[in-house]
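Scroll down for the structure; my scribbles are underneath it.
Excluded from the complex is one protein chain; the other protein chains are retained at their positions.
Right, chain A next:
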Amino acid sequence: MKLFLRNTRCRILCMGFVMFFIAGCRNENSKIHSTDITVEKKNAKIETPEYLEGKKYFNQYCMACHMQDGMGVPGMNPPLVKTSWVLGDKARLIGVVLNGLSGDIEINGELYSNSMGSFATLEDKEIALVLSYVRQSFGNDAGPVTQEEVAKVRASIK
C-alpha cells in the first residue's frame, strides 16, 4: 500500500512535470487569444449608446485600414493605440480626419507610409463619436471629443 501510494505520488509528480513542459514548449498562439479577451473585457465596461454608435462609424470608415483591434498594418497604416496622435492634441486628431494625412509618420519607432483620405463629408457629430470611441478603445483611456470641438477645427480650416 505504501509503495502504491508512493508510486501514485510519483505518477502525479511526473504528470505535473509533463504538464509543465507541455506548457513551456507549446507555441505562443494561445497567448494571442488571451490578449484579445482582455481587450474585449476592457471595452465591455464602457459600452454606452454613444460608444456603440462611435464603434459603428469606426467599423464603417476606419476599420478597413486601422483594423478591428486598432493596431493598424505594419509599415502602412498606423496604429491608434498608445500614440500621441490619438491621445494627445485633440485639434490635431480632428484635423487628420478632416484633411486626411500623407507622408511618413513615426509611431513608437516604426514608420507608417500609407496616405489617408479626407473624411470631411462626415458630420461633426459622427466625427466626435468615432474619435471618442477610438480614444476609449483598444486599451486607450482618454477623454471624449465633442461635436463643438470638431466644429471649431472645421471652421479654422475653411
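Note that in this section a residue touches a chain if its C-beta (ideal position, glycine included) is under 8 Å from a C-beta of that chain, and two chains touch if they have at least 3 such contacts; residues count from 1.
Just so it is clear, contacts and distances are computed from a predicted model.
Chemist: What is the protein name, per UniProt, of the chain that does not appear here: "Acyltransferase", "Alpha-D-ribose 1-methylphosphonate 5-phosphate C-P lyase", "PQQ-dependent sugar dehydrogenase" or "ABC transporter permease"?
Modeler: The chain we cannot see is recorded in UniProt as "PQQ-dependent sugar dehydrogenase".
Chemist: For the chain that got dropped from the picture, name the residues of chain A it touches.
Modeler: Residue positions of chain A that touch the missing chain: 3, 6-7, 10, 13-14, 17-18, 21-22, 24-25, 27-29, 32, 59-61, 63-65, 67-69, 71-77, 79, 100, 102-104, 110-111, 113-119, 121.
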